[in-house]
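The complex is shown incomplete by one protein chain, all other protein chains being positioned as in the whole.
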Amino acid sequence: MNNVEEGVFFLTGKDFTNAGAASSSLKGVLEKRGVPQDIIRRTAIAAFEAEMNVIIYAVAGMMKYRITDTEISVTIQDMGQGIPNIELAMTEGYSTAPDYIREMGFGSGMGLPNIKKSTDYFVINSMIGEGTTLEFTIHLIPCDKERA
Amino acid sequence: MNLADILAILNARVLTNQVPLQKTVESAYCADLMSDVLSFSVTNSLLVTGLTNAQVIRTAEMAAIEVIIFIQGKRPDSQTIKLAEEKRIPLLATDLSMFDTCGKLYERGLRSQFHHLNQAPIVTVRAQSV
Partner (left out) sequence: MNLQEIMTNLSLEVKTPGLNLDREVTGGYVSDLLSDVMGNASQGNIWITLQIHLNIVAVASLKGLAGIILVNNRRPDEDTITRAVAENIPLMTSDLPTFELVGRLYALGLRCR
């Protein structure tokens, strides 16, 4: 595994002007590496949803990525209010977003389900009052199915 | 369906400069909620939307959407147009409603592909809440 690439982007809550810039940069990194289009698309979608969550709900956060020859892993960690009920948050259509977020086209309750759909491995850890960490992995080469 | 046909059918205008217009789309989606676009759309598609903020351009970029059309005379601001130009995504604008825009394109043969993002990925969700 000699071809490892890592990086980090910082995210600022409520900075809607730059919302999506980190995911866009990550997409650029993957394109430069010649990752297949379908995998780039899945990674970009998952990263963008996670990034929007930080912009909408948290004070600040960061997106870290690590690309190896076999997989892409992304960790998005925020300083936010935390998710009280993750199971509920994973339900399609469930959202706590205020109206002004809905009017911006987000907060329709599809974000976390979209991340789950786009990735091969997805973990959420959340602490009320402290923040949320999302971690997902997308395989670059087919591997044995894993289930936990 | 190519861009020239779409422009003619909808009597639409091009808002971006120096973005190539020799494009063909194979399917169309219509939504104001970006997460739905991200979960449904396939590549080589057209997005019909009433939302004009920068997140629409970002969504198109992530989902590899080729063309965006704004309906009902809605126009994005210059910063949003600039972002689309950077990402080389043509922006079109029509005065038609979203309903008539979709109807006219459908009438001329454009369709959605009902194909979810990916069929059966291996997913592990281990959720912890303290």
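By letter and in written order, the chains are A and B; residue numbering begins at 1 in each of them.
We adopt the following convention: a contact is a pair of C-beta atoms (placed from the backbone, for glycine too) under 8 Å apart; a residue touches a chain by one contact, two chains touch by 3 or more.
From a predicted model like this one, the values you see are computed outputs, not experimental measurements.
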Looking at B:1, B:15, B:31 or B:62, which residue reaches the missing chain? B:31
Residue of B:51, B:64 or B:83 in touch with the missing chain, whole complex considered: B:51
Going by the contact rule already stated, which one of A:93, A:129 or A:142 would touch the omitted chain in the full complex? A:93
Footprint of the hidden chain on subunit B, which residues? 28-33, 36, 40, 48, 50-51, 72, 96-100, 102-107, 110-112, 114
For review purposes, identify every residue of subunit A that touches the missing chain, sorted by number. 92-93, 95, 99, 102-103, 105, 108
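Assume only the chains that are shown with their structure count from here on.
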What is the distance in Å between the mean C-alpha positions of subunit A and subunit B? 22
What part of subunit B is in contact with subunit A in the complex they form? 32-36, 38-39, 43, 49, 51, 53-56, 58-59, 61-64, 79, 87, 116-118, 121-130
Residues of subunit A that touch subunit B when the two form their complex: 16-17, 19-20, 23-24, 27, 37-38, 41-42, 44-45, 47-49, 52, 82-87, 90, 102, 104-106, 108-111, 113-114, 116-128, 145-148
